[in-house]
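Only a single protein chain was left out; the remaining protein chains are all shown in position.
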């Protein structure tokens, strides 16, 4: 993963988020405040707008730059969370000079932990973490087992989908939906949906590599 | 016409206005401000509420009382106009001690003239006067010819309807619709409609008398 | 129609009672006949009284207080008040220097105030406001409607009266400001008169009503919805043309009032202000005073009006002077 791969991923993620406008927006309207899609779009476009600058940076520096940019662009709950993710991922990658799949998995895990810390949240609270935590856990485990990028990607796609689906019957105890009690049940979480879309997109890119 | 007849007419007029809620309201919505029906209703109910008091008065005093009450109840453009009508009618009737059809017709004409004065308006300006002026003219003429109340009533019904209909293709030069220019064309005037309904109701009562 | 209401017939009384309670330090309300007057009756000044149909809040009751009106007569929704209200209000607040009625130019308002004036046992005069340039003035019509410029007239005439000026001077200032002021409104949606229970007019999502009145009266024409910049440019042009038609200068210091008609958020009003201020400055005006908010509304209509008032030192001074009412307050 170098910074040109990062730019490639970022563009694909932006396209995927834009393609999912209707579902993402609808979910945050139902049990949130309706701005999550716009927030994601603003964030994605800010990052693809950085492409030239990112291409001159190391992966770790590019990820940090992405985190900083998201922090000053997205706002809302998702902004500081995604920012923390990338900044923490960057910090972890900085400590190693090669970049194996396992190192990426460990960095991803560190990113998810940063989200948990910033959001004071766990799995099971009906947030993006219900996608991110199981994905991080499986990613690390599969990487430790030495599985191929393609096998890992195929597995993570399913885990992300399942994670998203698991939010449907949860009570929300974090974020804007936490005031809703029983009324949140039956709805997927918007941030979980965005994460699933982003993970799915990257996994598809890996799977489609020659 | 004594004050018990007046009460009888007032009740019938109230019922007729209430029955025409939809058309009257709709007309003032289209080229006015939508309150004419409510104004008429408030006025009618105030007058039927006076029934006991009116029944102790002479016709002339009852009509003056009605004018005063309308003045303090209706508001808007139609309030002072209808008030002027009744107060002027009362004044005219006061000068005579019998009450022939001709005297009523002359009082009616005086009432209409009071409206013209107060509203600084003529026939052809797309207002209630386009019903009232031709009715007043015909009423006086037919009464002078000594026609029967029933014949007069039958004639006035048609004249009121025609007057109302004549407002359809007029430009408004008085009242709220006067700012509309060409846009007022094609719509009947709300005040003309109320007057037509009221005249029609009284004529029907006269016609149905044994 | 969804409104906070108990019984349509009691809406006005309940609302006015709430108003008088919430502003108990400033005003009191009387019913039958209905009028709102200052808590502290003023002495030795011309009594300034306004009134009109309800549904335009904060106008007029919200402008009763120090530096503005002595009393306001609220009619039924969109219906002129009746002469007995004006007589009772005048009786309650006059202080032997005469009564000035400030009346928006509508047939109903004019006739009711006229009848009150005819019965009034003291010296009186009337300022008729007619700042709405959407309606073309002509000898054949009732004339232009009084809209948001009325707020400026009430503020400045109220200020002058407070100095002890006589009736003729107060009337002259009101007439002068009315002449120097032009307004135009635009509706994105209709208002709903509570007692009618349905919107006054139908309008699609792709249309606007340019030149709408504050009662939802149809305006100049139904137009296509366009960007704010284009809509505001049309409004500014209408006002500038009106200034030209009135042979007023199209330069110099102005007061720019961007008024919300009820349901349009401040965010949009400031956006309108931004465009209007830019365009008016380009035309050569200099924006010396500004007011943005809901000052004369059409119940729950989404829409806005622009008002430009040419300022001289006299008007500026009376605009700036202290005012303490429910709807406008500064300097005290």
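Letters A, B and C name the chains as they come in the text, with residue numbers starting at 1 for each one.
What we mean here is this: a residue touches a chain if its C-beta (ideal position, glycine included) is under 8 Å from a C-beta of that chain, and two chains touch if they have at least 3 such contacts.
Source: prediction; values computed, not measured.
Contacts of the undisplayed chain with the visible chains, over the whole complex, involve A, C.
Touch with the chain omitted from the figure is made, among C:35, C:106, C:273 or C:319, by C:273.
Among C:46, C:188, C:210 or C:279, only C:188 touches the chain left out of the display. Although one chain is not displayed, subunit C still touches it through residues 1-7, 11-12, 14-19, 21-23, 54-55, 57-58, 62, 188-189, 205, 208, 225, 227-229, 231-232, 258, 262-275, 277, 287, 290-292, 294, 297, 299-300, 302, 304, 329-332. Annotation for subunit A: contacts to the undisplayed chain at residues 25, 29-35, 37-39, 42, 71-81, 83, 118-119, 172-181, 183.
Here is the rule we use: only the chains that are shown with their structure count from here on.
Judged by the touch criterion defined above, the protein chains form a pattern that is neither an open path, a ring nor a star, and not fully connected either. Each chain gets a centre from the mean of its Cα atoms; the one farthest from the centre of subunit C is A.
The mean-CA centres of subunit A and subunit C are about 54 angstrom from one another, to the nearest whole unit.
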